[in-house]
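This is the structure I want to talk about, given as structure tokens.
Apart from one protein chain that is not included, each protein chain of the complex appears where it belongs.
Chain nomenclature is as follows: A, B and C, assigned in order of appearance, with residue numbering initiated at 1 for each chain independently.
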Amino acid sequence: MAKSNKPIVWGPFAAGGTVTAFVTPALIVLTLLVALGATPELLQYDALLAFMRHGLVEVVAAGVVFVSLWSAAHRLRITCYDLGVRADTLVATVVYAVALAGTAAAIVYLSRL
Amino acid sequence: MAEEMNGKPYVRPITSEWIFRHPRYLRYMTREFSCLFIGGYTLLLIAGLKSLSEGRAAYDAFLEALKSPASIVFQVVALAFAAYHSVTWFALTPKALPLQLGEEFVSDGAISGAHYVVWAVLSLGIWVLAGAF
Amino acid sequence: MGERQVELEVLRYNPETDREPHFQRYSVACREEWVVLDALNHVKETLDPTLSYRWSCHMAVCGSCGMMVNGEPKLACKTFLRNYHGVIRVEPLRHFPIERDLVTVIDDFVAKLTRVKPYLIPKEPKSVEAGEYRQTPAQLKRYKQFTLCINCMLCYAACPEYGLIPDYLGPAALSLAHRYNQDSRDGGRGERQEELASKEGVWECSFVGACSEVCPEHVDPAAAIQQVKIRSTLDWYQEHLMPWLKK
Partner (left out) sequence: MESVQSDVAIVGAGGAGLRAAIALAQSDPKLRIALISKVYPMRSHTCAAEGGAAGVIKPDDSLEHHFNDTVGGGDWLCDQDAVDYLVQEAPKELIQLEHWGCPWSREPDGSVAVRPFGGMKKQRTWFAADKSGFHILHTLFQTSLQFASIERFDEYYVTELLVHEGRCAGVVAIEMRSGQMRRFDARALIIAGGGAGRMFPFTTNGAIKTGDGMALAYRAGVALKDMEFVQYHPTGLPSTGTLLTEACRGEGGVLLNKNGRRFLQDYGMGPETPLGKPVFKTMELGPRDRVSQAFWQEQKKGNMMPTQWGDAMLLDMRHLGEKTINERLPLVRDMSISYMGVDPVTDPVPVRPVVHYMMGGIDTDTRAATRLPGLFAAGECACVSINGANRLGSNSLTELLVFGRRAALSALEYVKAGAAPVNEGARAALATAAQGRLRELMQRSGSGETVAGLRKEMMQTMEQNAGIYRTSEGLTEACAKLSELRRRYARIELHDKTNVYNTDLLQALELGSMLDCAEAVTQSALARQESRGAHQRLDFTARDDVKFLRHSLALYAQNEPPRIDYRDVVITRSQPGVRDYSGGGGK
């Protein structure tokens, strides 16, 4: 019996689960504040642009985006199976592709700041 | 002593109905569905990043779009699911990463508790950094 | 000492006479303090000698009396009538083929248990004359909880992934393998890893956690499985990204 290569997909999933558990709710609160008209200072155009141009911030942001998307994609893949969708390879290809594409886009945008 | 056996063991069919068989499976599904909102929200952030890279006008339009009722509803629901994800994640961490000090294991409650503390500190940090207060 | 009339609805199936299972109702006078197994024994003794089910110890240690009670996997000898009202529905454990009535076919579990090598593969072989291995209470505690599995298979009946993916090794077999991995005397993790980290191993678990919720012995198989996942992931990265660390 060959060992599975699941760790490649599971490692980022576990990391993403942890990262999103810690930061996603706080981020949502920030954008909600915007929605309610109380835009926090850092989310003003100039401030955010300056902040995001910081090299370290760019790396962290790309990382957070990647693991968040990846872990969501991985969960979605399993949920599809749980719900009776048996085309696992197809589902996996699609969801991971979306996660990777999203990450790539984020990197492109970050580089254009 | 038997002549031939006529019957075979009976194999019950598997159906998707299992999700409703017990509240625990519904809870599990709720947890798993959080991925749609966390993933969706991350895509929203990427859209924000895109607008940021396209200049002030685009970005301000993005901020404006956040204020639409649909966006508010989505964010509120996403917040609920994200928080549910955090709670379940912290409840499960002590199982995956038990900590033995001397003879005794650190109690699950203590490990989860520590996670909650980190969560609170991180969230506060993010909000302070963003100047939300 | 109270008596109570209890309505039992038991899933019956006899492969020689039935095409598929059906429920049968029994109304039995039970004592207040009885467990479901006592009620079944009473049915068998007084109403219907043809009812078949497994049991032996009546003390929740032999693991033979697992069945679904009102949809929940339970040990019949530790499920008290006083906690139920109305009709009590008794069915064979889910996810296993029904051999007859409440008796299931458990070959699959036994085969999987054998596959994961649930025995000590000594780190350093020692002769009996040389005495016992030293193991501190802390080292004992590290794996003790995973030794408590009575192979009752309630966890298999609760785990939806086992239902969906019959090849999945499942909670009890995996935690018993983990039990030996965690033992200070053991050096067989590498060998067991072939099975544990295979496709049918820990990776089919999506951490539903139902196994741990129903486990009557508090083995917490879900915990064992996640621990194996983390170890296997570290192994994999070590093997593929840092091959120079390999011995």
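By our rule, contacts are C-beta pairs under 8 Å (C-beta built on N, C-alpha and C of every residue); 3 or more make two chains touch, one makes a residue touch a chain.
Being a predicted model, the structure only gives us computed values, none of them experimental.
From the options C:L176, C:L196 or C:A210, the residue with contact to the unseen chain in the full assembly is C:L176. By the touch definition given at the top, chain C reaches the unshown chain through residues 1, 14-17, 33, 44-46, 48-64, 78, 80, 99-101, 103, 105-106, 110, 113-114, 117-120, 122, 126, 128, 131-137, 139-140, 143-144, 147-151, 176, 180, 183, 185-186.
We adopt the following convention: only the chains that are shown with their structure count from here on.
The interface with the largest number of contacting C-beta pairs joins chains A-B. Chain A and chain B have Cα centroids separated by 12 Å. Averaged Cα coordinates give chain A a centre that lies 37 Å from the centre of chain C. Computed centre separation for the pair chain B/chain C is 29 angstrom, with centres defined by C-alpha atoms. Shown for chain B are the residues in touch with two or more other chains, namely 19, 32.
Counting partners per residue, chain C has 160, 164, 206, 229-230 as the residues that reach two or more other chains. Put simply, chain C touches chain A in their complex at residues 160-161, 164, 193-195, 197-201, 203, 206, 229-230, 232-233, 235-237. Chain C meets chain B in the complex at residues 13-18, 20-21, 71-72, 94-95, 97-99, 105, 136-138, 141-142, 160, 163-164, 206-210, 212-213, 220, 222-223, 226-227, 229-230. By the touch rule above, chain B contacts chain C in their complex via residues 5-12, 14, 18-19, 21-22, 24-25, 28, 32, 92, 95-98, 100, 102-105.
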